[in-house]
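Okay, here's the structure, questions in a sec.
One chain of protein is taken out of this complex; the other chains stay put.
What follows is chain A.
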Amino acid sequence: MSRRGDRPMVPRAEFRSYYGQPIVRPAPWTHDIASYLFTGGLAAGSALLAAGGQLTRRPRLRRTGRVAALGAVAASGYFLVADLGRPERFLNMLRVAKPTSPMSMGTWIFSAFSGAAGVAAVAEVAPLLPASFLRRVLPPAGAVAGLGAAAVAPALATYTAVLLADTATPSWHVAYPELPFVFAGSALASGAGVGLIADPVPATRRMAVLGAALELYGAHRIETTKGILSEPYATGRAGRLLRVGRALTAAGVAGAVLGRRSRVVSALSGLSLLAASAVTRFGIFEGGMASARDPKYTVLPQRERLAGRVPDGPPPD
């Protein structure tokens, strides 16, 4: 495979393969799944933002967070169903609850979250209703649902990391210790981004800084500590995406901290954090796919592992 002008991170190692064909198969997923990684995280981050606004009596944060969470969760539902080979059978996901399948667990997490987020968002229309039973019942129901969505949100934001890591895709699997932190941070930063656009109070700025810190730390570990399996994250399209993501995160955090006197700068920082989250998810997605397409990422680490296990090397040929 040509790597068009990218500098290899590690010296080229010799390996054998069957006519250069891949060994493991890349996931048959389109960018719908990469998009879902972003929108699912955004939904979780927004629900947490809304709960924070709810508990600290900031109605604008609460309202924006809930609406953003519902919007993001609706988009997520679309992406998830659209990417199935048989979209009309999406309900088959609910046949079983299977702890060994992160996708099954995720389906239940997603269902619980979307129900709660839906009620919380619908409750926001209460003030627009004429005096009625609904108008009295909706706000407390929304409060309970909002807190419920926030309770499920961290699971929604991090299970997707397990979803990717629990595959034979070399660079996803090897990243399993850090990937949940990247996704948690990315979700927080995107939720904070919504907050910075809606109501840039100090709480949203702190959330932006903490989220970005988690995201940058995790991504840095993945890009530097996995030996040859870090290479797909540093080269090609994935490398470009992750570099852009890092720059956007840095710009977003700088704007959030330094631009606190300006609504415009705060909103731009929010946009930058949202874009950073999306681009980073696409980068992680692409990096894994690239590692599955090249047999070297399957063969070399496994050869190293075998060499480590048997000090005398493989049996003589």
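Criterion: a residue touches a chain if its C-beta (ideal position, glycine included) is under 8 Å from a C-beta of that chain, and two chains touch if they have at least 3 such contacts; residues count from 1.
Going forward, contacts and distances are computed from a predicted model.
Enquirer: According to UniProt, what is the chain that's been left out of this complex called? Choose from "Ger(X)C family spore germination protein", "ABC transporter permease", "Response regulatory domain-containing protein" or "4Fe-4S ferredoxin".
Expert: In UniProt, the chain that is not shown appears as "4Fe-4S ferredoxin".
Enquirer: Which of these touches the unseen chain: A:Ala112, A:Leu210 or A:Ala251?
Expert: Reading the full complex, the residue touching the unseen chain is A:Leu210.
Enquirer: Check each of A:Val201, A:Ile228, A:Leu248 or A:Ala278 against the chain that is not shown and name the one that touches it.
Expert: From the options A:Val201, A:Ile228, A:Leu248 or A:Ala278, the contact with the absent chain belongs to A:Val201.
Enquirer: Touching the left-out chain: which of A:Ala155, A:Ala251 or A:Ala267?
Expert: A:Ala155
Enquirer: Out of A:Ala184, A:Ala219 or A:Ala234, which touches the unshown chain?
Expert: Of the candidates A:Ala184, A:Ala219 or A:Ala234, A:Ala184 is in touch with the missing chain.
Enquirer: Contact with the hidden chain only, please: which chain A residues?
Expert: Where chain A meets the chain not shown: residues 15-19, 21-29, 44, 48-49, 51-52, 55-56, 83-87, 89-90, 92-93, 95-96, 98, 100-104, 107, 150, 153-155, 157-159, 161-163, 165-169, 173, 176-181, 183-185, 187-188, 192, 201-204, 206-207, 210-211, 214, 292, 295, 298-299, 302-303, 305-306, 314-317.
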